[in-house]
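Notes to accompany the following structure.
In this view, the complex is presented without one of its protein chains, the others remaining in place.
Each chain carries a letter (A, B and C) given by its place in the written order, and its residues are counted from 1.
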Amino acid sequence: MTIEAIQQEIIEEFAGLGEWMERYNYLIDLGKDLPAIDPAFRKDEYLIRGCQSRVWLNADLEGDRIVFTADSDAIITKGLAALIIRVFTNHTPAEILAANLDFIDKIGLKEHLSPTRSNGLVAMIRQIRYYAMAYKAKMKN
Amino acid sequence: MTIEAIQQEIIEEFAGLGEWMERYNYLIDLGKDLPAIDPAFRKDEYLIRGCQSRVWLNADLEGDRIVFTADSDAIITKGLAALIIRVFTNHTPAEILAANLDFIDKIGLKEHLSPTRSNGLVAMIRQIRYYAMAYKAKMKN
Amino acid sequence: MEIFPVERIREDFPILKQHVYGKPLVYFDNGATTQKPVRVIETINRIHREQNASIHRSVNWMSDHMTQLYEDARKTIRAFIGAGKISEIIFTAGATASINAVAFSFGETFLEPGDEVLISTMEHHSNIVPWQLACERRGARLKVIPITDAGTIEMDAYRNLLGDKTRIVAVTHVSNTLGTINPVKEMIRLAHERDIPVLVDGAQAIQHTAVNMVDLDCDFYVFSGHKVYGPTGIGILYGKEQWLERLPPYQGGGDMIDRVTFEKTTFNELPFKFEAGTSNYIGAIGMAEAVAYISEIGMQAIHEYETGLRDYAAGLLSAFPGLSQYGTAPDKTAIFSFVLNNVHPFDTGMILDKFGIAVRTGTHCTMPLMNRFRIEGTVRASLCFYNTHQEIDRLMEGLQTVTDMLA
Partner (left out) sequence: MEIFPVERIREDFPILKQHVYGKPLVYFDNGATTQKPVRVIETINRIHREQNASIHRSVNWMSDHMTQLYEDARKTIRAFIGAGKISEIIFTAGATASINAVAFSFGETFLEPGDEVLISTMEHHSNIVPWQLACERRGARLKVIPITDAGTIEMDAYRNLLGDKTRIVAVTHVSNTLGTINPVKEMIRLAHERDIPVLVDGAQAIQHTAVNMVDLDCDFYVFSGHKVYGPTGIGILYGKEQWLERLPPYQGGGDMIDRVTFEKTTFNELPFKFEAGTSNYIGAIGMAEAVAYISEIGMQAIHEYETGLRDYAAGLLSAFPGLSQYGTAPDKTAIFSFVLNNVHPFDTGMILDKFGIAVRTGTHCTMPLMNRFRIEGTVRASLCFYNTHQEIDRLMEGLQTVTDMLA
């Protein structure tokens, strides 16, 4: 599925949900379902800094695609991280860099991606793009 | 004449004057009439600090009375200084310390004695009282 | 005791009528900043519309008048904190700026290699980092008074730490995270027995309790306008005259000088020596108005009402299953730091937010205190005299939902 299609899928999932409590409950379930990150990556080097809820992110290249894993100590943040991972994982660096991330706004969780929320998600998305840039450069060589 | 009576006299003089321009002209005349202070006293030790228009003040004891001389480089300030001198000079330290200085308010020049005017007159009056205290102490010995 | 007219008082704070996500705002983030009564708002408004002019060194009527208001503000603050002299009241940009001024100027003059600065485990970063920087510059050492599990100063340890090398004690009056009211008067007495001066960080005390500088006998006391119902960008440094006179100025600029030549500058007298540049005179006047407002309500009445709120909230929070409180000193303000079992404070905060309840989560600028309790952060609800018992009930409902959703 394309990044666009996955976002569309998520938007449809959320369309069936009621107000904030149902959405949060869904995020919490997503957070719980996301497997804990490999302890090898639950380390400071993989930590996204500058936020209250800590987010760890790892990226591996498998073939020409990047596979992301993530974790967080806060469960709602983790649920959001799970969504972001689901959108980006298993795509090529070029696809990731070209993607237009708008589903979070459309599912009514915009405030969680405001740069002023110290939940680390903005930094996580930035980090995902950095990984994509780095792997793209690597693949060229 | 008592300090009280001199103040009363000044108030009556000003009662005959019109609005600010006449009052200022009168002050300017008083300033011009006040003889320049003895150059020996136009020095930093006699300068009242912390103001834009500089005021110099000297006090001598003659018998049991204090004689003040003053000067300023700004003429309106000098006129006001002349009035203050006229009120206080030639009185005993005890009289000076007991005096209630209210004529400036009554002649409509209150703003010149606000502590926020940097014309040095508030500091001058404080200094006059310091001299009176000092001489009073001296006379006791 | 008269009933505290909280509903009438709430009318004085326009912002309390706001709704967040359609729910009436419950503002429990007073430890971070307080809301402004209409008197303060209107004072600032009026100055901007009718009176603004630069203060000091002026001949014009407007400037005279502003200067008068500014210096009157200083008198209001002096009276409010019971300081001895007008010249001991310095307007700064805030509590942090005040502490930095003392840490720098005191450090330059009195700290030598090997000397010690004594602070407590519960200090706000603003009362840690300036001292770290000063110690680093001067080769001095920072010593830390330990605290108990309840979040109170270990007084025996404090006595032992006060030593021949201690040059100054810097301690918070009230902990911004725990609410603990420290026995500062006794701590000052003990320090003074050894001629050690004490700086008290009053940022979380001044708005909740009457203070008196002469009675407290502290050497420095600092606080922020925005935490005492006044505007941002203004604060107070109180210092005993004999100390302020011995300290070199902190910043250079307009107003703090007597004479400047390129060879040598002599400094103005107190308090101006420590007020470099155009001061935030509108902020100062706004803060004085805030202080006048709470003085009229009465610090005693505020204290009693807030104590009632505190006891009510403490009772409910203690009874809440799976909730751990940090800061359980008997003598404390209505600040509550807590964590729900297995729930990250940030999750709690996000859900409370949806109920229109504004709390703060995280370390509250007290990371060393978090380390002491081996936690990553807490949820903090900090109350003041415009809060109500009903609002506490709403917090409890919110916490119940958090538990239902997450625990």
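The rule we apply is simple: a residue touches a chain if its C-beta (ideal position, glycine included) is under 8 Å from a C-beta of that chain, and two chains touch if they have at least 3 such contacts.
Since this is a predicted model, take the numbers as computed values, not measurements.
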item: Omitted chain - touching chains that are shown; value: A, B, C
item: Positions on subunit A contacted by the hidden chain, ascending; value: 49-50, 52, 111, 114-119
item: Those residues of subunit B which, in the complete complex, touch the missing chain; value: 20-21, 24-25, 28, 52-54, 73-77, 118-119
item: Positions on subunit C where the hidden chain makes contact; value: 14-15, 18, 20-21, 25, 27, 29, 32-33, 35-36, 40-41, 44-45, 48-54, 57-63, 93-97, 99-100, 103, 108, 124-126, 128-133, 137, 142, 144, 224, 226, 231-234, 249, 251-257, 259-262, 265, 276-283, 346, 349-350, 352-353, 357-362, 365, 367-368, 371
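We take it that only the chains that are shown with their structure count from here on.
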item: Comparison of A-C and B-C by number of C-beta pairs in contact, larger one; value: A-C
item: Subunit A and subunit B, separation of their C-alpha mean positions in angstrom; value: 79
item: Centroid spacing, where centroids are CA-atom means, of subunit A and subunit C in whole angstrom; value: 39
item: Rounded Å distance between subunit B and subunit C, as computed from the means of their C-alpha atoms; value: 45
item: For subunit C, residues contacting two or more additional chains; value: none
